[in-house]
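Of the protein chains in this complex, all but one are displayed in their positions.
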Amino acid sequence: MTVRKGASDPFALALFLPALVVLIVTTSAPLVYLAWTSLMRIDLSMPWLSGFAGAGNYAQMLGDPRFWHSLGLTLVYTVSTVVLQVALGLSLALLVLRIPKGQGALRVAAILPIVLAPVVVGLFWRTLVLAPDVGLVDVVMRALGLPSYNWLGDPNLALVSVIAIHTWQWTPFAFLVMLASLSSLPPDVFEAARIDRASAWQRFRYITLPLIRPAIVIVVIMRMMIALSAFAAIFAATGGGPGTATEILNLYAYRTSFSELNLGYGAALAMVLLAITLSVSFAMFRVRRAR
Amino acid sequence: MSAPGLPARESAPKREARRVAPVTGKRLRTLALVVLATVLLAIWAFPVLWALLTSFKTERDVLAYPPTIFFEPTLRNYADVLFGSASLLPNLLSSTIVAGVSTIVTLLLAIPAAYALARLDLPAKRASGFYVLATQMLPPVGLIIPYYLVLQKVGMLDTYSGLIVIYLTFSLPFAIWLMVSYFEDIPREMEEAALLDRAGRLRALWYVILPQVRGGIAVTTIFVFLNAWNEFLFAVVLGGNRVRPVTVAMFNYISVEQTLWAKLAAGAMLAMAPVILLGLLAQRHIVKGLTVGAVKGGGRR
Partner (left out) sequence: MIEKRTARRNRLPAERGEGALRSEAGDGRPGAGSVSMRGIVKRHGSFTALHGIDLDIAPGEFFALLGPSGSGKTTTLRILAGLESVDAGRVRQDGVDVTDREPGERDVAMVFQSYALYPHMTVHENIAFPLRMIGTAKDETERAVRDAAAKVRIDHLLARRPGELSGGQQQRCALARAIVRKPRLFLLDEPLSNLDAKLRLETRVELRKLQRALGVTTVYVTHDQEEAMTIADRVAVFMEGRIVQVGRPQDIFARPATSVVAAFIGSPPMNLLPGEVRDGMLRVAGMDFPGLRVRAGDGAVSVGVRPAALRIGPDGLPARVYLVENLGDTTIVDLDVAGQVIKLRTDQPPNVREGDQVRVSFAPDALHLFDPDTGLRRD
């Protein structure tokens, strides 16, 4: 559309530059600083030990069992929430497709978890839902004659609870996207399949699934990013505990930096998380492009 | 729906039976689906409704077992939360200022930038687009450490300007990415027609393009505001006593000794009232925004 030949367009630059400058200042510059910090030893609780540490933080990380535990938790957390969200969201969307009248009310209900602040969701669940004696779950379980569990206090159950919380909040997102995607599929393809005597399962497997694959991939990518950086809900619900039972990597980095005041090590942990996030997103985008 | 080619002779009762069975079968299936939908509705809406209910109970009613649905409602909790010693009002103000201003600044920066990316001949256009996308991938925890250190040195911890600038970190890339997809949806011929009509590029943008992305701007505004209002990590680390959004203030009602259940519920309802209202009023926009963001890739939520 431009008449100018080849030369850079001052109008376009003028429009883009302010945002670019802000972006660089707020994201890239701090990243450099983070990398630098990860090479330092900054221990605010023992300031006399501060100084350049080189790769010392990273070396320490390799031998740190709490780090590996945290990494494992992150993996479990991320994979299970994403899989659950997609599976549940898709199934629910498929089922709900047949009741066009109910979709309006369901849309409203689906929006509620999404608009809430994750920290509030964590607190809700911690107090009103999962608390012993008073919480919703406990009330229901006791009414059904089932035993009481300490959902957030038991190290074995805490991870499950936290996964449930995240899934509860974000499945509606997957649900809404899948529903929109399914609704936009052309009906004549399915009619042709029915004439060709395809069963419901076959229609799903050979027509529906391939057609909504782009939507599924996008949902997986986006939810994975969010799961890797999920913080507020877990912080509010368990604080990373009991002990380190729900201490996914970014919580570990946070605690190290702001509770234990070991900023250098915390920065190193954050760098590792950043590397994981970037590589996962690159891998996923390549998957998306390949398809 | 009788199938052609069936044998013409079929006993009447058999035909009747065949006709009735599918109808009830279908009805049963619809019923099952309706039940399922109701269950879903309950699971997703119930916690909020339960919190709403709890906020009108006295602390004692809350702890009663079995939980009472019929009780004497009280506004005490709301009164305490709003006007009591640990009032939520300054927090609501903080949230409003931080979320509101950062949304406005984000839009002012993002809309022109998105237009430039979508339409104009930007040098290194692909690289710039990719850069914007990459900045969305950064985990926030990786940024708060340097932010904390820098803001501390500059003395901007616990200030409005400090927090607002930092909120741009996640708002700006997301807003740019969303708006780019909306700008790309406008046919190029629209702008060309405006240029031929002697509008010039700035006026073409103002009079012709922007009115058509009004929907996109609305959606972007909603999501940016939502994200900013609900932000916790940045608020808790980089805020303090003066600037303390509602998300941080929630913890006022929880301490080691006890949890003030009803007050917490009331506080949470107030804190979430703006976003819930926004969600209910703008639900169509939100759903559209989710699917647009999902289709075109990227996005924080």
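Labels for the chains are A and B, by order of writing; each one numbers its residues from 1.
Basically, a contact is a pair of C-beta atoms (placed from the backbone, for glycine too) under 8 Å apart; a residue touches a chain by one contact, two chains touch by 3 or more.
What you see is a predicted model, and the numbers here were worked out from it, not measured in a lab.
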The one of B:108, B:124 or B:193 in touch with the missing chain is B:193
Given B:38, B:58, B:87 or B:212, the correct residue touching the omitted chain is B:212
Residue positions on subunit B contacting the omitted chain are 187, 189-190, 192-200, 202-203, 206-208, 211-212, 214
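The working rule: only the chains that are shown with their structure count from here on.
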Taking each chain's mean CA coordinate, subunit A and subunit B are separated, in whole Å, by 15
In their shared complex, subunit B is touched by residues of subunit A numbered 1-2, 4, 8-9, 11-13, 15-16, 18-20, 22-23, 26-28, 30-31, 33-34, 37, 92, 95-96, 98-99, 102, 105-120, 123-125, 127-129, 131, 133-134, 136, 139, 143, 168, 172-173, 176-177, 180-181, 214-215, 218-219, 221-222, 225-226, 228-229, 231-232, 235-236, 250, 253-254, 257-258, 263, 266-267, 270-271, 273-274, 277-278, 281, 288
Counting only contacts in the complex, subunit B reaches subunit A at residues 29-30, 33-34, 36-37, 40-41, 43-48, 50-51, 54, 62-63, 65-67, 109-110, 112-113, 115-117, 119-123, 128, 131-132, 134-150, 165-166, 168-169, 172-173, 176, 188, 191-192, 195, 201-202, 226, 229-233, 237, 247, 250-251, 254, 259, 261, 264-265, 268, 271-272, 275-276, 278-280, 283, 286-287, 290-291, 293-295, 297-301
